[in-house]
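A single protein chain has been removed from this complex, and every other one stays in its place.
== subunit A ==
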Amino acid sequence: MKKLLVIFLSMLLIVSATACSKESSGDSKDKKNGKDVITIWTYPHYRENAEINQKSYEQHLQELIAEVEKENKDIKVEYEILSWEEGDKKFDIALNSGNPPDIFFSTMKPKYIKTGLAVPLDDYIDAEDRKDLEQFAIDNFSIDGKLWAISQWISIHTWGGNKALLEAAGADVAKIQKDGWTWQEFYEISEKISKMTTKDGKKIYGFATQGKNEETFTHLMRNNGVPKSVTEDGEFKWDGEEAVETLSFVKKMMDNGVMPKETAGLDEQKVIDMFTAGETGIFGRTGPYQVRFNDNRNKEIDAGKIEGEKIDFALLPFPHNEGVKEVATGGGGGMWLFKQKKYKGDKHTENAAKVLKHITGTKSSITAATLFIPPARKSGQEMYKDLLQLNTDNGQFIKRTLDYVVPGAKLDPELAQKQDQILNDGIRPKFQGFLAGELSPEETVEQWTQVAESVLK
């Protein structure tokens, strides 16, 4: 027994020592070759799908890296695909330790700029390059007149609808996609849908959304003239009549059976399940990617892989209150450039910028096209227009949305932290209480305003 233990221990130590030396020798080899190592940290956006001949995100990234390494013999690119769960935390720790990767994929986060390690990209991109980017992509990543990341796509939030049910309720779907719709128009259509039943005799709701957080309320507030809950000046904006009016609108839908009364208990997956089961005519939030999911589902039904009714899916804009400007919500990640505390020199930063430019260039729009999200580059939209189905009604709607999508607030780190506190201590629990019928719209607004005032004072 003792001998066995000794043998086992020795084997493990040998394996670990061998593996250690193998990994370290990889580093020294690059140093010997004299290549400048550029590191990229990004996320797994999509997987390989052999059935539809779709490569994985990693494979697409590898192709771009191979091209840039071929063009620049002195550069070696190392990448890491992080996990969606904890990737941000890992990056935060690396950033706080002063040793971030050279390139990192992230949404707009002013706290990165505050560290002094983020490098603005203005010196590395020319006018033509800038012109190729959608205006929203530039606005979304600009602070103090400087561009901090290059967007890969513009992620648009929309609602989704069952075209057959919408048309049965008298809706002109193409017109809604083209011109938008008011709360009142939306209510009338969804109320009509809520009077319908499925083949099994189940009630169909006009609208369903998840009640785990306030996202849908945010979308409605933006379309009721309040684009931000907390402004860059530290002002809380969800304290007025608009907030009460928006909550009252949601309450009216729940009270009248247009929305499920048990919305507080619905999560995102449940809402999608309801939609695919034909139990709701409209649902939110979704995005252009749902078009691809729906197409695939319809194909699987045709192939007999799954059971269910095929759905003619339509992307829908968020309705806006009468007399208020329609606002689309969007965002999207981009590639940031960083330097390290132990500065590696201008040449290294230049090389990193070169890599960043290549992996966010026109060809990189394949990532957005695969995800069925509009690429941030106009040239990318043109290159992959077929894949993006830009000539369909849904595609035209996506293109239209790009013109009126408004970025969220860019709060400094301290204010962003306060906003999170308001959200977690005030808005989210009170909104849950409202959905559960425990608080009236007025009480909800009053109570979260109290929390906001105590946090922001």
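The rule is simple: contacts are C-beta pairs under 8 Å (C-beta built on N, C-alpha and C of every residue); 3 or more make two chains touch, one makes a residue touch a chain; residues count from 1.
Throughout what follows, contacts and distances are computed from a predicted model.
J.: Have a look at "Sigma-70 family RNA polymerase sigma factor", "Quinol oxidase subunit 2", "cellulase" or "Carbohydrate ABC transporter permease" and point out the UniProt protein name belonging to the hidden chain.
T.: "Carbohydrate ABC transporter permease"
J.: Hey, which of A:33, A:96 or A:424 is the one touching the hidden chain?
T.: A:96
J.: Among A:85, A:128 or A:346, choose the residue that contacts the chain missing from this document, as touch is defined above.
T.: Of the candidates A:85, A:128 or A:346, A:85 is in touch with the missing chain.
J.: Under the stated touch rule, tell me which residues of subunit A contact the chain that is not displayed.
T.: Given the touch definition above, subunit A has residues 8-9, 12-13, 15-16, 19-20, 23-24, 43-48, 56-57, 78, 80-81, 83-86, 89-90, 93-94, 96-99, 269, 273, 276-277, 287, 289, 293, 297, 300, 305-308, 371 touching the missing chain.
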